[in-house]
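All protein chains but one are shown at their positions in the complex.
For reference, chains read A and B in written order, and residue numbers begin at 1 within each chain.
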Amino acid sequence: MNNSLLIVLIASGVAYGTPLLYAALGELLAERSGVLNLGVEGMMLVGAVMGFWTVQRLHATTGVALVAAIAVAAVAGAMMAAIHAFLVITLRASQIVSGLALTIFAGVYGLSSYLGNNLNLADQPARHSFSAVFPSSMQKWPIVGPIVFGQNVLVYVSWACVVAISLYLSRTRPGLNLRAVGESPAAADTMGINVTAYRYVHTIAGGAFAGIGGATVTLAITPQWVDGITYGAGWIAIALVIFAFWRPELCLVGAYFFGALEALAPQLQARNIQLGPTVLWTSSLPYVMTILVLVVVSSGTARRRLGAPSALGNAYVREER
Amino acid sequence: MRVTVERRLRQPRWLVVAVPIASVVFALAVAALVLLATGHNPLTTYHQLVDAAFLQTGSLGQTLISATPLAFTGLAAAAAFRMKLFNIGAEGQMYMGAITGAAAGLYLGGRGGPSAFVIASMVVAGCVGGVVWALIPGILRAFFKTNEILTSLLLNYVAGYVLTYLIFESESYWRQTKGFNATVFPTGKPLPHSALWPGWTIHAQGGIAVPLGAGFGLLAAVVVWLLYSRTRFGFEAQVLGDSDRAARYAGVRVRRKILSVMALSGAIAGLGGASQVGDFAHALDGDPNGLQKQGFGYSGIVVAALARYNPFAVVLVAFLIGGLQNAGNTLQGATFPAGLVGVIQGIILFSALGGELLIRHRIRIGRRVKGPAPTSPEPAA
Partner (left out) sequence: MKRTRKLALAALLTAAVALIGASAGAAKHSAAPYKVAWIYVGPHNDGGWSQAHENGRLYVQKMLGSKVQTTYKENIAVGAQFSQTVASLVAQGYKLIFATSYGYVNKAFAAKYPNVLFEQATGTDVSKNLSEYFGKAEDTVFLSGMAAGAASTTGNIGYVVAYPIPEVIRHANAFALGAQLTHPGATVHLVWTHSWFDPAAEKKAAQSLHTAGADVLGQNVDSPAAGQFAESVGIPWVGYDSDAAKFAPKSWLTASVYNWGPYYLKRVKAAMAGTWKPGFYYGTINDGFTTLAPYGAGVTAATKAKIATYEKKIENGSYYEFTGPLYDQSGKLRVAKGVKMQVLKGGTNSLYGMNWLVKGVVGSPKG
């Protein structure tokens, strides 16, 4: 029963969706402050490679090494985001182009690849990696076994993050201020909220989350380093934020949905179920589905009620208020 | 001491030229530091770069091969980005243009020398392929207000799967099925002779082959320039890019504009795809390690951004970036990791973006402590 297609898909969705979830949560924070960061893929890759490097080079017990690796990954992602933040907040550059530049700089043929090469990280298994937390007896329980108890600690932490960010946005003063900054920076400025500071902090925090998302790939899912190991996850994460109406709990649903779609093609093949003329058709499903969902959520009514932060994508210049 | 940043009312001409140059120089200086830090001599590296890109025998020809697709995708991006329509889908639109262009060439071509009719059909077919693919995000944006950045990007992946499917996973019209080689490894059917795009040879440096596509690229740049600077279409597009509301008050039909600009952008990218087939590959390249690995669509965005969306600057920058790509292949190897090329490109792009600030704003360093920022009129440039 636990090996039935549905259960396996859901469990896979949770596992493979976790990097997407982290990255989406980070992008959500940045976008809520009004900053669009298209460099998620680059930030994830840099986080992935630096987290992996930490685990390979740090001589410590598994627990310590893994915690350090996550911290390093977060810092690496944050540093990348800081470049983007400086360019678009202080220097008022185009957010779109700056984000793309970050992806090129840090991405698959850029900094992350360079670091992977120079630090000799390829062709080695991770010395420490995240594995399932609960004992295998619990993992065998029907339904909840594989889905809930078969996951590693990064998954559980991501759940905590979803709750925390959700509460932050709706119940805390800084969180409400953040929403004001994203909706109308001019009004927030008048109220005495430091728009620049909020944007910096949340964009950089977004980078940290993206870095952790990347490290999830190299430390939990496929514990090795390969150029471009995230394979476009950063772009999906950006779409997920829109898909989720900029709400953390819906980011979780979207991330797992997408993760399950990614696992669908091989699962169908292994069970000899043929959907369409070729396997490539099922491989493109995640992308097609995301487009369809984007269309639905972006339509007029939905947008008005639960839409994007109004000031998303625009630099805030006090003199031009 | 107080630093004020205030917006310029006018952008002096010389600044528009000087700042990009200055930012490239700045970027090269920063990159030199990176090279030093990683144990490479920046001067020799730059010398090798310039050599490999432009000076060595045959290098100009190779640079043109790299630059031609970048000119197309750069123009495609520039045409759309100018209107704040962020078409990230040039990559996929190029694949589609390659598919339709190859189909026209295979179907209409025959023996004999290059035929103007066949080539013209390939051009038209390539444009159509790109237009169709670009209209998907275009329609979604115009009618459903769906963010075109993501839809066009996601469609790139789908286009890649279609391309791979046609050659690797099916016995499609584009697939070579004759001959023993065809069974060993999937390849595209070679184009008939009359569908091969000719080129010109410039007698210098041992003979520089200028592909026909490069000529089309220049033509496309002229067309885009004319459209945007001399026609109402271009004027309205720019107004729409600057202010949605102003455009509406001026009577611009927004939906129509979005669709036509996306179509224009897609057509240029599609033409680039047809050029890949007719100029270089001479068959449809569906190998995931081939055209799909090159990332021309994404590099085109870099080109467009560096050129500040000016069509002629796009062609020039495409040539320079093409040289950098070409040289990158030369430098890359056991002692020069491939990742450095992306790092250098990124640094150049960041610097150019930062330089934007200097073009659009002026920085005043004054001794005023409090009070409103002065708005003195611009001195005559």
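As a working rule, a contact is a pair of C-beta atoms (placed from the backbone, for glycine too) under 8 Å apart; a residue touches a chain by one contact, two chains touch by 3 or more.
Quick caveat, the model's predicted, so the values are computed rather than measured.
Peer 1: I'd like to know which visible chains would be in contact with the absent chain if the whole complex were considered.
Peer 2: A, B
Peer 1: Among the options A:Gly63, A:Pro174 or A:Pro266, which residue touches the chain absent from this view?
Peer 2: In the complete complex, the chain left out is touched by residue A:Pro266.
Peer 1: Given the full complex, what residues of chain B touch the hidden partner chain?
Peer 2: Contacting residues on chain B, toward the hidden partner: 14, 18, 21-22, 25, 28, 41-44, 46-48, 50, 52, 56-59, 62, 65-66, 164, 168-170, 180-181, 183-187, 280-281, 285, 287-291, 293-294, 326, 329-330, 332-334, 338, 379.
Peer 1: So that we can see where the missing chain sits, which residues of chain A does it touch?
Peer 2: Given the touch definition above, chain A has residues 3, 8, 12, 16, 109, 117, 120, 122-125, 131, 217, 221-224, 226-227, 229, 231, 262-263, 265-267, 269-272, 274, 278-280, 283 touching the missing chain.
Rule of thumb we're sticking to: only the chains that are shown with their structure count from here on.
Peer 1: As a quick test, compute the distance in whole Å between the mean CA positions of chain A and chain B.
Peer 2: Those two chain centres are 28 Å apart.
Peer 1: Using the touch rule from the top, collect the residues of chain A that touch chain B in their complex.
Peer 2: Listed in rising order, the residues of chain A that touch chain B are 38, 83, 87, 91-94, 96-98, 100-102, 104-118, 227, 232, 235, 238-239, 242, 277-281, 283-284, 287-288, 290-291, 294-295, 298-300, 303, 317, 319-320.
Peer 1: If we count contacts the way the header does, which residues on chain B are in touch with chain A in the complex?
Peer 2: Per the stated touch rule, the residues are 6-7, 38, 81, 86, 88, 140, 144-147, 149-151, 153-155, 157-158, 161, 164-165, 169-170, 295, 298, 301-302, 305, 337-343, 345-347, 349-350, 353-354, 356-357, 360-361, 373.
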